[in-house]
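My questions will all concern the structure given below.
A single protein chain has been omitted; all remaining protein chains appear in their positions.
To keep things simple, chains are lettered A and B as they appear, and every chain counts its residues starting from 1.
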Amino acid sequence: MSPLLDVRGIAKRFGGLQAVGDLSFQLEAGEILALLGPNGAGKTTAFNMIAGYTRPDSGEILFQGRNIARARPWTICRAGIARTFQLSKPFADLTVIENLMVGGFARSRDASAIRDKAEAIADFLGMGRQADTEVQHLTAFDRRKLELGRALSTEPVLLLMDEVVAGATPAEGQEMVALVRRIRDRGVTILIVEHVMKVIMALSERVIVMESGRLIADGAPRDVVNQPEVLKAYFGEQYAAARA
Amino acid sequence: MDPLILSFALVNGLLIGGIYGGVALGLSLIFGVMRVVNFAHGSLLMLALYAAFWLQALAGIDPYASVVVTVPLLFAVGFLIQSVVIAPLIRRESALVVEPLSALLLTAGVYLVIDNLALMAFGPDVRSASTSLALAPLMLGPIPVNMQRLIAFSAAILAAVLLSLWLRSTRLGRAIRATAQNRDAAVLSGIDVPMIYAVTFGIGAALLGLFGSLLATFIPITPQVGLSFGIRSFIVVVLGGIGSIPGSIVGGLVIGVFEALASQFVPATSAAILSLGLFILILLVRPSGLMGRA
């Protein structure tokens, strides 16, 4: 069976900087794949190219066999890919339920059915009690959860997450990790861009690592974190040499 | 087309254009520092024109001499508008960032109040001031150059140069530029940002005080005169690059020459339509303007 997402040699240059150069990887249905790399490795650019927020200069992105490279974000959403933002971007003057309803209109016109689904998602997030709260009154962590729920409201096949636990306390991080697992268990494939190694160890079966716009490792988390290239990328030459 | 008439139009366009640029300086400065589009910009010019007019009518002060009153007066008005009307918005937004649309609405309120108070106080009659100085036209070859316009034009260039120098070389000027570039960093380095905002608004208005006195001798003064200058200043500033001092003068010259030459070939109203069209086009194609950084 062909992979759910097949990224084939995408590249992006900003002025003189080759942010991503010839990046290829595949994502199987049902997987949680983590995309790692130090700051400036091109993770966010790669992420934005898949989500349609940045146009690749070259290459193809096949989703369910169709090329979505250079498609606009709303088209990609309707194709079945949802995303979250690193800095959560809630609709501040709408309530939790209203935030969770917006995405539903991509799949249905029936406002009352959409409301039911939004309430189910609010319960899933453990935010049922805050359903009628305006989002501007929520805590930062609740906004992050809402961001996740809002992505789910578009009923995605593939969920792109730009950092899972940024700014969360350890307890909140655990809650988030549990949520992501449950989303996967319901049949949603997930691609995560993440800094925090611990989160990745707990979540994903497979990680890929980027450095200077290229892929330098692909494999199980435990194997990948011990590869010299990865250590070098994260901690510098000397550390890698000392470990070797 | 007669080359003499054309060069006369060109000279006139340059003069008027420089004046447009000078009038727009304050709008550009205020936007550059505070990100506030001052909708009341033209209204402040109108106030300055009336100040010059009444100083002559009541106290017999020549419009050119009235500069010593109109400049500080308008500075005070600008300072007050910022600290009374706009500062509460900044306090509410807490992060010292002005929400641009709210600020526009506030200054639109100021525009409505000032223009209509002027209408109530001064009536709709057209007034004009005159100078006692004998100002014969300067002959540039065969082309006569109106002295009042030349004075205002020179003042515009001089004001732009002095303002740039002042922003670069004085302590206060540097604080203003620092605030424009990075508000948060300015706060951290101990700059009193609300005070800087008030001073900036004051300077922007004081420049209009200057031009109120200089234009009073050849502009018909009515309560509505502000809006057309205001709209033209928006065009000039957008064209030259919002926040750019030289851009303001360049934008003014371009619009002045454009309107003067266009009106040689098409009716003046079509020239006005064309400059509005130019404004829209610049906003859509190159919102940073001619001199602005993208």
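In this section, a contact is a pair of C-beta atoms (placed from the backbone, for glycine too) under 8 Å apart; a residue touches a chain by one contact, two chains touch by 3 or more.
We take it that contacts and distances are computed from a predicted model.
Participant: Can you pick, from "Dehydrogenase", "Branched-chain amino acid ABC transporter permease", "Hydroxymyristoyl-ACP dehydratase" or "Carboxymuconolactone decarboxylase family protein", the UniProt protein name of the chain not displayed?
Facilitator: "Branched-chain amino acid ABC transporter permease"
Participant: Please identify which of the visible chains the hidden chain touches across the whole complex.
Facilitator: Per the contact definition above, the missing chain touches A, B.
Participant: Specify the residue from the set B:53, B:111 or B:153 that touches the hidden chain.
Facilitator: B:111
Participant: Touching the hidden chain in the complete assembly: which of B:79, B:153, B:197 or B:234 does that?
Facilitator: B:234
Participant: Based on the whole complex, identify which of A:7, A:101, A:176 or A:191 touches the chain you can't see.
Facilitator: A:101
Participant: So that we can see where the missing chain sits, which residues of chain B does it touch?
Facilitator: 37, 85, 88-89, 92, 100-102, 104-106, 108-113, 115-117, 119-120, 124, 227, 231, 234-235, 238, 267, 269-270, 272-273, 276-277, 279-280, 283-284, 287
Participant: I need the residue numbers on chain A that touch the omitted chain, in ascending order.
Facilitator: So the residues of chain A touching the unseen chain are 51-53, 63-75, 77-80, 82-83, 85, 89-95, 98, 101-103, 105-107, 109, 111-112, 116-117, 119-121, 123-124, 128, 131-132, 150-157, 182-183, 186-188.
Simple rule for what comes next: only the chains that are shown with their structure count from here on.
Participant: Rounded to a whole Å, what is the gap between the Cα centroids of chain A and chain B?
Facilitator: Measuring from centre to centre gives 49 Å for this pair.
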